[in-house]
Every structure is written in structure tokens, then in C-alpha cells.
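Input: one structure, supplied below.
Note that one protein chain of the assembly has been removed; the remaining protein chains are unaltered in position.
Just so it is clear, A and B label the chains in written order, and each chain counts residues from 1 on its own.
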Amino acid sequence: MRTKRAAVLTMAAIMGISLVGCQTGGTTPASGTETGSTGETSGEKNLFGYDEPVTIKVGYAVVNDFEWYGGESFTDNTWVNLYKEHNIIPEILYEVDRSQWETKLSTAIMSGNYPDVFKVKPNDFVSYANTGVAGDITAALEEYASDELKAYLASDGGMALQSVTVDGKIYGLPVIGSSYDTVPLMFIRQDWLDKLELDMPETMEELKAVAHAFTYDDPDGNGKADTYGLALNGVDILNSGNGDVNAIFNAYNAYPGNDGLSMVTGADGKVTWGGTNAEGMKAGLAFLQDLYQDGALAKDFITMDSEAIFEEAGSGRCGIWFGPTWGGMNPAKDLLASNPDVHITSAPVPDGLNQGGSKALLISAVSGVYCVSAMCENPEVLIKLANLNVDKIGSPDSEEEYNMYFGDYANYSGWKASLLHLEVPNKNYDNYLKMSAALESGDSSQLNTEQISKLAMITAYLDAHEAGSIDAADTTISGGISNYTIFCDPQGSYAAIHRLVQEDRLINSAYNAFQTATMSENSATLKKLTVETIVKIITGDSVDSYDTFLNSWYALGGESAIAEAQEWADANGY
Amino acid sequence: MPMGIRSMKQKYRNKTDQLFFHGMLLLPVVLLFIYHILPIPAGILMAFQNFQPMKGFLGSDFIGFQNFRKLALLPDTFPALRNTLMIAVWKVIGNLVIPVTFALLLNEVRVTWFKRTVQTITYLPYFLSWVILSGIMIQFLSPGSAATSPGLFNALLMKLHIIENPVYFLGTNGTFRQTMVISDIWKNFGYNTIIYLAALTGIDPTLYEAAAVDGAGRIKQTLHITLPGIAPFIALMTILAIGNILNAGFDQIFNLYNPAVYASGDIIDTLVYRLGLVNRQYSLSAAVGLLRSVVSCILVLTGYKLADQFAGYKIW
Partner (left out) sequence: MDKIKKSKSRVLFEVVNYVIIAAVVISCIVPILNLLALSFSSSQAIIENRVSLLPADFSLKAYEYVLKKQEFWNSVLVTFKRVLLGVPVNVLMITLVAYPLSKSERLFPARKYYVAYMLTVMLFSGGLMPTYFVVSKTNLIDTIWSLILPGAVPVFSCIVLMNFFRGIPEELEESAKLDGANQLQILVKIFLPLSKPSIATITLFSLINHWNSWLDGLIYSNYTTNYPLQSYLQTMVTSVAEVVNTSDLQALMERNSINNTNLKAAQIFISIIPLMIVYPWLQKYFTKGLTLGSVKG
């Protein structure tokens, strides 16, 4: 079952490490004397490797046209070399096509010879733990986690760590993304607003008017009726990705959410599904229905997927779309290449209830879990790999080192080659705060290496913009455009997020573990029903048919899902 | 030669002959045993266990019919079953009607080079694998997106004003099944036509002459001579096809389907694949597989029995 797609990680290479025969000559690895541990604080333990070479088996699943930079390969790249330095020797078990990664892992497990460390989807995680495939790392974590790793795991208040705990034991390391990157924002053609002398819409009523104007009032001034208001992702509904319809419902305090099963705390303090707010949902549906009738919502929105939304915006056809923080990037690049007057701005979702501002739902953003095999004799290798990763990516010693391990698309393939890659959570918000301050004040002393390089790109772009000629083919300039749109534009994505944070307009999801088995079983059916109902109502069915749908929703497993979520919330004191 | 010696020699010859025959069959039998027979009890065992690779066959719990009960409750099961039957039945009908009609039409053609060329060209798709055909079809039937243009089929239909907007044949539940059936017919009809053409040539030409003398036109001839003439053959093919009802075409569907069309396109075999090789629900997968095997076996045997009784058709 597909899971929350919030901040999904690219896995151009999914690794598996298997410790088949961690023979280290009989000595217990990692205890006893060590040499050259990289200066961490916990005394004599080697948190980054072993004293004697330890062989680990790796499994890769890469896309057809995966590109290695700088002449690197599976057996020779910055990460592999780093591991070897620390006496962790990867040995390749398999290297198959990306499309086969689940199948390969599955058959490998069945034949008993599978990678020891591997990444799993959050929804599958519990089954791996329960069938004895993933091993218990509670003790190893306690003993070997570096301070940085511990800080990482605590960064979301412990939500992620809870989700990887089964029966009190930890079975994997969660990949914690940035919750802020899951919040839907509104992206709009500021230049069109300016041309039509309209204000940034703050309420849904205003949005409706603006969408209409974008469709019928020739906002690009070319005399042709080739524009329209709102682009919606009709292919991937309720996936909190680009163009997702969730945003519209959020305006009315309804949160059907990612994969159609977001849980919120209702007015009565009880956990409930975000879509049970029938009034809110119906208001959102009515809004969309109106836009659809009016023509301000593309009639063929059902055929548009995430890519298409980019296309619609980037080709200047639509003027409004909703998406996560990175939703304005590609269109900005495409449009600015030919028209320097284009300005894409971002704002929180408009207010549908005249309550002073819509609220955004924050969900736990675990995109994957790294597990170690239950058959492995050295479960702590997982922790050590994580330590290495957090050290090199989170606090690199120099820009060169950052490039080596994160990748620079020229000489180093970077993180795609690492066996375990944890994202630095809330990195983006931090980027925003620091970088926009630095841009304004001119003082870059507070910035880290990544931020400095990003700022350089932004400055290059701004200079080019001033000069009036933007060469979007230049990677620095196009990098600058993207980064500016997200981090430094006073009306950019993170500026909008910042507003939400400042105005306390973020609410936490009420259920933060991974879906239970029953939820998983039912979620596909429930989501399908929800999506179908939404589409039918937008394209013409009566808005009140939502009530009938809701009854079916409860009956088909929604009721039990809510009950389970409530149970979890109660047990964890939420 | 005296009788006694001859029969002894015969016996001796017989023994060596028998040894020879057994010897010939040894290797194939062993290979078949390992790779076809052995998996059967493995699959049966898996289906009745809660198989976990970590525990192996000996360690996994035996849970009887629970897997089958779970199957009955799984939302994918019924659609898979329904889709399998619908697609397979339509394919049987289509792969009968179209080639027979085409064979009849082609039979009326007197120009030999035309006939030959037609057969040659239409025969080709039969040999192409579904991987290749999927590659062709996905592009050919593509509805396009904002980033690319529609494939030739949609482009043509739009040009002829048959449709206004591109249709996502491979991604819409309303069109997926039909696309599967029609493309299967397209792939196979060259081959099938040749078979039916051969059957047509088996009809006694004097019957036609007699009918012509009696004043029957071509249509009447077709109705009263041709069709009854190949009817037994068609019946035989249909009966044999019964055994294949659960075989809706894994190769084709696997390469052409996607989650958006599971509702109309997921078949038993793709379900088995997904449950076992993707979702690691090994026992459930084995359970579906077992059910399928059993039903399929019954159908095939029934088909053969009927074919034997009806047309004296024996395979072994």
C-alpha cells in the first residue's frame, strides 16, 4: 500500500547491507581499542567503524539511466571509500533495475540470503519487524548513536522514533523529512495580479474572483484567450504533492489529507479523520464545482498529473496552483527564461471561513525506514553508517567535503551512492531564515557551506534579473531562480511558511505512527472511494452526495481506522 | 530361426529396448521433477501455512484454511477473478470470431500473391513478445500529457473527429479491458486465420459445385456449406479453450497495467505476482496460486474429455 508521500526520498539506489559472515577474527568488533575515531565524545567506542575489516553485503536497485559522476562506480566512490577507511567493506549482493527493487528484496528474503541493511517503505515497516526480517536495534542505538544522530532523531519531537517502535523495541532508523515541506501553499502569477490590478487573494471568495479574472480578462495581455485560473492534479488526488486538491479543503478546516487518511483532533478533543468535517468538505467541493462550471478550473484536470501542473504553469497557461514549498521552482525557471517580468509568489492557502487565516496540517514526515537484518551479527553497523552519514552531510568540514558526500553533479555522485542517507530535518526552514537575513543584511558570516553556495547562485540570478537578461540555461542562474523562489523571495514559499509559523497557524496531525495493518488494508479502498466522490462532485454531482459518501466511508473501514488512531493517541498521551 | 530362440532374442531385444527407453526418459523426468513437480508441494504447503522465510517451511505455523478466508476478504480478490473471466472469455470469443470471419473473407480472394502477402504481414505480431508490443502500444495509444504529444492512434482519431480529446486507453478503467482484448486479437489473428484457412480448405469442393448448380449464391453457400463444414473444428477449438479460461494473459497485462486500472485489469496471475513478489505475502500468493491451479486443472481435464468424446481428439 502506498504511504504518505510527504517529502519522499529519491532512491536512485536503494541499498541493502548484509552482514553475512562478519568474521573479524573472533574478536568482538567495535569494542576494545580503536584508532582514529573521528573525534566524537563518547569515549573509547568506535562510532564510525571497526578495528578489523568487516564485510557487508549490499544490494542496489538503480534506474535504467542512473548516472555516475566523476568516473565513479559502485565499487569506487566517495562513500564506499569512506566506509572502507572505517573497516566497513561493502560487498555487492545484487544490482538490479529500479523497477525490481521490491521483487528482488522479496525473493532475496524468501531464499534467506538478503542484504542486512535495507530501506523499507513506512507502511511495510511493521510487517518487516513482525515477521522477524528486521532486527531489534534498541540496544545498539543506545550504545552507538553519536550525539548528532541523537539530535537528528529528536528533531521532530520524537514522532518519527515512535513510529519505528514496535512493542517497545526500535526496529529501524526513520528518515525524517521536513514537515514544512508537506504544507500546501498557493502559487500565483503575481505579474498577472499586478496587470489586472488585483490584490493577492486572502479569502476563498477573492480567490474565486481572481481565478475568473485570470480566465477571462487576458492577464498576460496578448489578446488571446489562452489562460485560465486554477490547475489541479486530477491524477494523483490526495497525495499532497503538486497541485493537490487538499489545499482547497484546508481552507475550510477540512483535512482529508495525504492518502486520504489524515487524522486531526476534532472540536470535541477526539481523534477523527480530517474529511469527517462534512461542512468544510462540502464548502470546498462547492468552490471547486463553481470554478469548474465557470471554466476557471481546467476542464481536463482529470488528466493532469504532477508533471502536467508544472507544464501548465511553466507554459503560462494557468495562473494559480497549489503545491508544497518547491511547487514554484520549475515554472519559475521555465517562464523567466523568456519573460523577465514574470513573478511567481506564494501565500498560505486562502481563508474560507473568514476566521483570520487558514490552518495548515503538519504531518510526521517519515519517508522511509532503514532496517538491519535480524540475521545480522552486528546490528550496530546500521548505527555506525548513520553516524557517518549525519557527520558528513550534517556538519561537513569544508565545502569540498560537502560536495564529496552530498554530490555536486560534476565530480561526485554523492549521497546517491551512500548506503544510508538521512536527511537533515528542517534544513530548509533554517536555510530560509539564515539566507533571507543574509541577503538583506549582506552579512554571510552565519551561513554554512550549503547556504553560501545557494546564496551565490541567488545573487547571480538577481544580478542577471537587474541587468534584464536571464540565461536560464546557465545552471547557476537557474539554480538561483529556484532557490530564490523558495528561500529568499519575501513573497516566496518559505516566507509563507514563516508566516504560518509566526501566526501559529499550524496544527499537528493527531496520529503519527505508520498505518496499522487494518488501516493499510482498508486505506486503498477508502481513498479510492474518496477520490472518486471528489471527482464526481467537482464535475457535476450534487455537493450533498458527500454525506452519502461519508456514511459508506465509515462503514468500509473508516470507523475502525479512527478507533485505532484514537487508541494510539490515548496510549501515547497525545 | 527356431521359435524358441527367436522369442528369446525378442525378449532380450525387448529388455534392451526398454532399458533404452527408460534411459532416454531419465534426464527429462528428473529435470521436470525438480523444476515442475517439486514446487507443487512447496506451494501447497505455503498456502496452508503462515510462511515466513525466516522460519522456513519447517518453522512456519500451519494455519489451515485461514489464508483462503483472508483471500475471500481481500478487496483485490473478487475484481481479479471477475476481470480474469471477463477478459479471458472475451478473448476466446474474439479470437474465434475475428479470425474465422477474416479467413472466410480471405478465402474468397483468388489472387494468390495478395493472399500470401496478407498472411505474411498479419502473421508477424504473433511472434513479437508482449514486452515489445507493450513498448509499441504504450507509445501508440498514449494520450500525451502537457509535456508530450498524443500517440498516433489518438492523433488519428482526433483528426478524423471521432474523439475530441485524447483517450487514455491504458489508464482508464472503462477502456482497459477492451484494449487488452482487442490488442490480443490483433496479435494473434494472423496465426489463427491461417489455422482456420487450413480448415476451410478441408471442405470438399464438390459440395460447392453442387450447390452452385442448385442456384445457391455465395452467401447461401457460406451459410450452408462452409460454416457447417468448419463447425466441428470451431467447436473443438472452443472446447480446448475452456481449459484456458483462467489464463487471461499475464505477460500482456503485467506489462501494460498500472495501479490506476487494477480495478478492471488486475487478473489472478498479476495478483499472485504482486502478493508474493512485491508485498511479501508469500502464503496468500501461494493460496491464490493453488486455487488457480486446481480450478484450471479441472477445466483443462473437462476440456480434454469433451474434446475426446466430441471429436475423438486425443493428445497423448
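Heads up, the rule we're going with is that a contact is a pair of C-beta atoms (placed from the backbone, for glycine too) under 8 Å apart; a residue touches a chain by one contact, two chains touch by 3 or more.
This one's a predicted model, so the numbers in the text were calculated from it and none came from an experiment.
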Residue of A:96, A:209 or A:543 touching the missing chain in the full complex: A:96
Options B:94, B:143, B:249 or B:276, residue touching the unrepresented chain: B:276
Candidates B:72, B:97, B:163 or B:301 - the one touching the absent chain: B:301
On chain A, residues whose C-beta touches the chain left out of the figure: 5, 7-12, 62-64, 93-100, 103-104, 107, 110-111, 113, 177-178, 181, 241, 307, 311, 324-326, 329-330, 333, 409, 415, 423-424, 427-428, 475, 478-479, 482-483, 486
Interface residues of chain B (partner: the chain not displayed): 13, 16-18, 20-22, 24-25, 27-29, 31-32, 34-40, 42-43, 46, 102, 105-106, 108-109, 114, 117-125, 127-129, 131-132, 134-140, 144, 147-152, 155, 186, 190-191, 194-195, 198, 218, 233, 236, 251, 255, 272-273, 276-277, 282, 285-286, 289-290, 293, 296-297, 300-301, 311-316
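Here is the rule we go by: only the chains that are shown with their structure count from here on.
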CA centroid of chain A to CA centroid of chain B, Å: 44
In the complex, chain B residues that touch chain A: 52-56, 74-75, 143, 145-147, 165-166, 168, 260, 263, 276-280, 282
Contact set on chain A toward chain B in their complex: 102-103, 106-107, 109-112, 124, 127, 131-133, 235, 300, 303-305, 307-308, 311-312, 315, 374-375, 521, 524-525, 528
